[in-house]
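A protein chain is absent from this complex, but the other protein chains hold their places.
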Amino acid sequence: MSQNKLQKDSNHNPRVTWEGCSVLLDINDGDRLVFARLTAASTLKIGNKNCSLQPLIGYPFGSLFQLENGTKGPCLSRVLPATEGNYLQEKVDFQIKDESKDNRALVDNNTAQSLTGEDIDEMRRQGATGDEIVEALIANSATFEKKTSFSQEKYKLKKQKKYAPRVLLRRPSARSISEAYFKKYPARIGFLRVDSLSLLLSMANVTAHSDVLVVDMVGGILTGAVAERLGGTGYVCNTYLGLDPYPMGIVRIFNFSNEICKRIVQTPLTDLRSAQNGTSVQIGSREDICNIKSQSNEEISSSNSLPHTVSMEETALSSENGMLDLITETAASPVIRACKTTKAGEKASKETINLWKENGFSSLIIAAPDLDAWSTVKELLPLLSFSAPFAIYHQYIQPLATCMHNLQLGKMAIGLQISEPWLREYQVLPSRTHPHMQMSAFGGYILSGTRICSSDQPQLK
Amino acid sequence: MSQNKLQKDSNHNPRVTWEGCSVLLDINDGDRLVFARLTAASTLKIGNKNCSLQPLIGYPFGSLFQLENGTKGPCLSRVLPATEGNYLQEKVDFQIKDESKDNRALVDNNTAQSLTGEDIDEMRRQGATGDEIVEALIANSATFEKKTSFSQEKYKLKKQKKYAPRVLLRRPSARSISEAYFKKYPARIGFLRVDSLSLLLSMANVTAHSDVLVVDMVGGILTGAVAERLGGTGYVCNTYLGLDPYPMGIVRIFNFSNEICKRIVQTPLTDLRSAQNGTSVQIGSREDICNIKSQSNEEISSSNSLPHTVSMEETALSSENGMLDLITETAASPVIRACKTTKAGEKASKETINLWKENGFSSLIIAAPDLDAWSTVKELLPLLSFSAPFAIYHQYIQPLATCMHNLQLGKMAIGLQISEPWLREYQVLPSRTHPHMQMSAFGGYILSGTRICSSDQPQLK
Amino acid sequence: MKAVKVVPGCLVLESGTGSGSLTTSLARAVAPTGQVYTFDFHEQRAASAREDFERTGLSSLVTVGVRDVQGEGFPEEFCGLVDSVFLDLPQPWLAIPSAGKMLKQDGILCSFSPCIEQVQHSSETLRSNFTDIRTFEVLLRTYEVREGKMDSSQGDEGDSLGSLPCKRRQRLSEGSNQHETSSSPTAMAKPSGEARGHTGYLTFARLKCF
Partner (left out) sequence: MKAVKVVPGCLVLESGTGSGSLTTSLARAVAPTGQVYTFDFHEQRAASAREDFERTGLSSLVTVGVRDVQGEGFPEEFCGLVDSVFLDLPQPWLAIPSAGKMLKQDGILCSFSPCIEQVQHSSETLRSNFTDIRTFEVLLRTYEVREGKMDSSQGDEGDSLGSLPCKRRQRLSEGSNQHETSSSPTAMAKPSGEARGHTGYLTFARLKCF
């Protein structure tokens, strides 16, 4: 693969979106989460309206947009900080110290609203903005004034989400990507929660210039997070058993520069294990096969363009589940895409592999729900340098307990520990502070330790 | 055993201590926890002083006492509510909204106190109270005024604990007893935390008139808690494998009336399991053996008088570990003791056993760290009536997982669930609210479910 | 947890009644000789709870009253007679002084609140007449048990839109290390995915002895 196709990415201001960049769209305050690539032709369906994503190009990440009726149909226009400020200020003012009203006297039914669907359609035709419709709904609600400030706020937010939906432009990063996946499709990332991911990296001591061996059967989120942390130094070596590399499509959601992409390599375990004395012929022949494999893999990704091509779904705006859609540009701009996606996951060079064989990897991270922890660790641990740390994630504790026990018996590692991270998010609002009522009770388990020299095991020299 | 020996316990006001009653003494706000029986002769060692517990007789549970120098040596005298009120009020006033002082300028060393040990001894000889000594120490501290209010409070409390130790008179109950044991000797109650114990009872649906089958290898805390909940109705049948009943000395710490003690019986599993068609001869012969066993057991208890006869230990007053001592009267008053302790744990009568065989127990609770969950459940479940709930506690999840899996496969139970209770205690103080920094991360696991009819298993008719 | 100090024969007050689920467990705990008096501001809710207790056979143990306990306090007739008071009110601190009057010496108050500010305010109010003021959060985590080695750890999220393309199961050749313990049992437990992260805080306090 040529390395010099349209290498413009180092010119991008990473804080401002550019044509072809990947973004995370947060619709209506987390109700829906959509990964998209911004091109002139890409669109997003909100409610029953299709709107172009072009207006999002060139704006800083963190900008907020609102769906308005433009002259040429619905379009996203930026919400100015002033407006947003007022909006939030109101939100805060609503919270009074000790709630004095309550819902005792309130009988809520559907007759309270005198504005009909037809009235609203008429307002729209006359060019009313979403905010104006929301205000009209409040003015025509018989019960609004009787509600507690909390219920008023809820009512207003509900209407705003329906008639003036907002889209927040977020930068894809290990944190935002894993949060989005965990919220909607946790199984695709092996239920690896953001704090567990972060803990894996810190327990495996991933830092600039590390050569990190990973087994990533969690869609690429682990590989991406390690690469992000390495920042174009060292290597993340994504290894696999058998002939086919594990899919790592999530890596392409990061807006990695070519410098970073080059540091992400895929290597079959057989190549890493082949006799320490480096029979390069053997490696060479394996490499040919794998190259073909990885190319055909790229073709698939190319036609799908993003790892999980999910058709846009009509989403009830009141949905509390949230939605993670991965949308694809309808008319593709293949050049830009190619520039973003070709580099990550190439085969490691013979020289690099030989260097690893000589020095050992500086750490190991395994996140492979389908592999038995102990048999995997047993094979991979000898590839590490001595005193290299490792961290193994699993959903079940028992395989890790067995693995830890065997590592202890075999005197293969020290500092062994099984940890379980707990993450509780809090609602912090005046007079209304408490942990979230719903939470993920489960962040999985991590076995961590440090490799030592063991007489039972094949050794690196 | 005669049932009519000195049956005066129904005359006791259960809110006021009486001669011979068992109490929980909380010394210096949880620093030490001591179970004791109040008699004219029983003493408690605080610091290097022995003081009589007699002054505690006849006072309401919840009363607070302070160690003072009486005319005949150290003695406990009641702290009047007014004093206590002021004391606590000060404590509250100390807390200011946003701490403005900090410890930046403070250099704390041991030269700050100008009062010597000799000075203090001299004050004592002149009859100064503990409170007066504490005040003198504060007045003679060079750094006290410079401390933050928080540090001042800590200093004062530390001195008060040393020179004017306080003893809080608490009523032994399932809650206070299990909290005290969990704090100091968790292994003696199989690490069964108060919320786990409470959950066991509610999952097994223990209520008045229940016939509850228990396997209590946690010192009797489970048996006691069930008996407390039954309040003199139904039965708690404490069963055991082999010939010797499991020790349940903790039951004697509860101040159970004879009505309640009668409802606590011990029966070997062999008796409960013997052929459903009730060969009473067989039962009779077993019973004889067991009666002897249980009598010899009583002799042991009698001579030991309380389950864990721990000699009083000199305890550093600054100790943060807390201390749980079980003290015994030096000169015993055997009549009262006998009245309190003989009844619990007799053999169930033939009639009762036959009734259980016919109707089945109404629930089952197992807390037996040394038994395999599945093999125990397999034997005991058939003794329950259909749709009877059961709850099994264990420190490890794996035996419960295996047990649950086998119950599912054998279609022996429905509504199966493994739960793990979490208990977080909070410090709630103005500007200083947070969960406790140290907590028991571990309350064990509970497998609960409902017995159903299964074709694979021997059935009750 | 809430009912841990309630034993047969106790006289217990509760406000508000709400769905009656705590009332039910309190009634079962005081049976056969105790009594539970529960109060709710809502006439309708009280009536519906009363019906429920009829149906579940608890009506001899429970009396349901309509009363604004935050505003009026508990009825004076219970003064000094009560073993435990349970509060589940938006502003529990308003009912605490009255609760204190109702309790016997050494009686226990338990207040349930979802928000920490309610706990802070209540604890502040409690300090004048109560002692042993302790606040807990109680959570229950449940586990799923599955059979098999490394099996079915994915793909039952309820969406078929493409769990990981790679569904194959691979196993490295099992080594023959003599020390090795058996690899996996056939039943494995794992915490259930979604849990109730919070219901509320429980504050317990004991009336000071006078």
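All chains are identified by letter, namely A, B and C, in their written order; residue positions are counted from 1 within each chain.
Going forward, a contact is a pair of C-beta atoms (placed from the backbone, for glycine too) under 8 Å apart; a residue touches a chain by one contact, two chains touch by 3 or more.
From a predicted model like this one, the values you see are computed outputs, not experimental measurements.
Looking at A:Asn50, A:Gln417 or A:Gln438, the residue that reaches the missing chain in the full complex is A:Gln417. Considering B:Lys147, B:Arg175 or B:Arg188, the position touching the chain not shown turns out to be B:Arg188 (whole complex). Contact with the undisplayed chain is limited, among B:Lys154, B:His209 or B:His434, to B:His434. Chain A residues in contact with the hidden partner, per the touch definition given at the top, are 15, 60-64, 81, 84-85, 88, 92, 171, 173-175, 194-195, 198-199, 202, 207-209, 228-233, 397-398, 400-402, 404-406, 408, 417-426, 428, 430, 433, 435, 445.
On the side of chain B, the interface with the absent chain consists of residues 98-99, 102, 104, 185-188, 190-191, 217, 219, 241-242, 244, 246-247, 308, 310, 369-372, 374-376, 378-379, 395-399, 402, 405-406, 409-410, 424-425, 430-442, 456, using the contact rule stated above.
Here is the rule we go by: only the chains that are shown with their structure count from here on.
Relative to the C-alpha centre of chain A, the farthest chain centre belongs to B. Work out the mean CA point of chain B and of chain C, and you get 22 Å between them.
If you average the Cα atoms of chain A and of chain C, the two centres end up 36 Å apart. In chain B, 397-398 are the positions where the chain touches two or more neighbouring chains simultaneously.
Residues of chain C in contact with at least two other chains: 116, 137, 141, 185, 188-189, 201.
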